[in-house]
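My questions all concern the structure below.
Missing here is one protein chain; the remaining ones are kept as they sit in the complex.
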């Protein structure tokens, strides 16, 4: 590959430094670069349109930056490789110590691609928009700790449960190590073909994470609670607030036709990252 | 006891009906009543001042109404007995089926008192106010699922942990079956003398509820996260928002000098309620 | 289908009664039956050889009987349908109330088949035998609560963790509601294509169930603990003890080439059974 788009989280000198390192190295070795430094903050929901000749996107930041790019690309399924400038992550194969080695592999077409499923969500009150997520789609109360949601969850049209809870996570295997892990959900290998349904703080003793087939469709209905006139839920895609739902409104979540393509450069695989995480302070 | 204050959640005909039933029965049997129908909605934070001659407060609603009254009484430690008009609860000994029997016991001084510890919280940014809770004091993000908190938790001045999380619950034994149960904390008998410290959705594998001595003091500091300029936490007392904290500000939580006195009328004890709850649909 | 093998747990009058009901009905409607009443107790490990003309096996007992049959058939992949004589289960479509209706469907070829993956295990000390499981393969100490195991777990040759623990469960989706559920593992739809790796009482804070791709291979090594001279583990296939391992010996667990075929008669699907279970006392 010779033509790269470099996308960075914009707010830090450290990111800018590594953007320059990458750009200079690519140019010095016969490649070309486009830079995009402003569209990818944590809460950004700007669509990213990738020019026709771009063969690969290099993100500078961390797992969050990779997720943001995967979520917001609108036009093309370009392979993504992440440079991790911070904490241990799961999605970034480049670190500040192996940049040149990794760029050599990219420039010499010495890599594999890992395809990751994505989720898509439709709201019943939607005016036409539906959104995508690489990690998870989360139904959350507008104010945590104050208002409890009452959610009815159906899978393929069949009611699974109705809970008073703080919300619900529908995660991909990629997202199993994100919010799902915090909510006590299982860790899932990216090559297991499934969805993870994890309730957030359900007020019941008999709840548990449920692993569904990736082809299953989840429907969440915001029910009224006996003592609230105006229940509302935020619908959060990969950490970005996209929609709100009122009482009686529904959200459908299902596997997207779009997939993400992660460049695999190093021989560090998912299990080694899990092991490292289990040993982390 | 002859002199009662009846406090009800105000928004429903059913509550008003039972208030009248209770009042009429007490008057017909030589007692006296004061009514207070407006101060006790779920989110109320009005202080409740109890007149000198009131010997007992009867609440009409559910566990939430008992909690609200216990939390907001300012001047006197009056015994409280709850009428439960709704779902199975832990704090209400009266049900719609045993009202007259229970009132007879009260009027004939045939009851026991159960003393429950309460919590108190002080914010470092506080202008003099500190608040009380019967169930729990919760540190929660201003928007769940969107912003993660970074909290440092100390006990008696010694750091216990620093977590990225959705928040923290410090609960009394009474509150162990409230939000603490949703966040996967243990169930605690009201007669165990302890505090429960339960993190809410910590982004780590190695967290667990920790039971402290009731005399231990918990301090929570709102830390800055690397990618957020304005972290803020809600401090929620028994489900009522009382304070907000900014980066660097602290909350101290400790056992209150004030206790609550619950009237014990029936022989149904805590363990039978736990068993019923474990068998609940 | 016209030719059936009926297999029952042998120790009870109730099972014999229903065996007779089924046999009589099948014969009266033009079918044929072979009975096998002795090979299928809970701890049976007798191979079941199915005659050439048998088209379907009907089990009389419960989920355990279905599992035992699926595990022990040696020669042919015959569809299995279970009659549930006891508690709510996941694998039996026939109940004592719908026997005739179900038999009509079988006799009229009005059914679907559900294919379930199975596991296979090889011990490094093995003299040629390897065993199969429909639910799970469990590594357990020879005496629980007394001797802790130290296990090293690798996936596809890469070390995942080393734990002091009571053991390890490798479960299929079918087995997710069996021992895996007790050990706090997630519930998994039978149509999710994966393995579940759940440690049993690991003496660590940072463990969690891990969902693997069904093609992943798990290797468990029995390590020496510092203070034990003779560590030993039982290897338990679907609840039946098959092998024991000594210090340094290994067990490989992987997806079997053999699958089980469950007859689907009713429209009650897995999710409705999960919902019923969540509401069970």
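Order of writing sets the labels: A, B and C. Residues in every chain begin at 1.
Note that a contact is a pair of C-beta atoms (placed from the backbone, for glycine too) under 8 Å apart; a residue touches a chain by one contact, two chains touch by 3 or more.
None of the values given here were measured: they were computed from a predicted structure.
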{"item": "Candidates A:68, A:116 or A:208 - the one touching the absent chain", "value": "A:208"}
{"item": "Sole residue of C:57, C:138 or C:194 that reaches the chain not shown, by the stated touch rule", "value": "C:138"}
{"item": "Contacting the left-out chain in the complete assembly, out of B:146, B:212 or B:241", "value": "B:212"}
{"item": "For subunit B, the residues touching the chain missing from this view", "value": "155-156, 158-161, 173, 176, 181, 185-189, 191-196, 206-216, 269, 271-272, 274-275, 278-279"}
{"item": "For subunit C, the residues touching the chain missing from this view", "value": "9, 11, 42-43, 64, 86, 138, 140-146, 165-167, 179, 181-184, 200-205, 226-227, 234, 236, 239, 241, 277-278"}
{"item": "For subunit A, the residues touching the chain missing from this view", "value": "204-208, 279, 281"}
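Simple rule for what comes next: only the chains that are shown with their structure count from here on.
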{"item": "Contact clusters after notional removal of subunit B", "value": "one piece"}
{"item": "Most centrally placed chain - per-chain CA mean versus overall CA mean", "value": "A"}
{"item": "Chain whose mean Cα position lies farthest from subunit C", "value": "B"}
{"item": "Chain centre separation in whole Å, for subunit B relative to subunit A (CA means)", "value": "37"}
{"item": "Junction residues of subunit C - those touching two or more other chains", "value": "206-208, 279"}
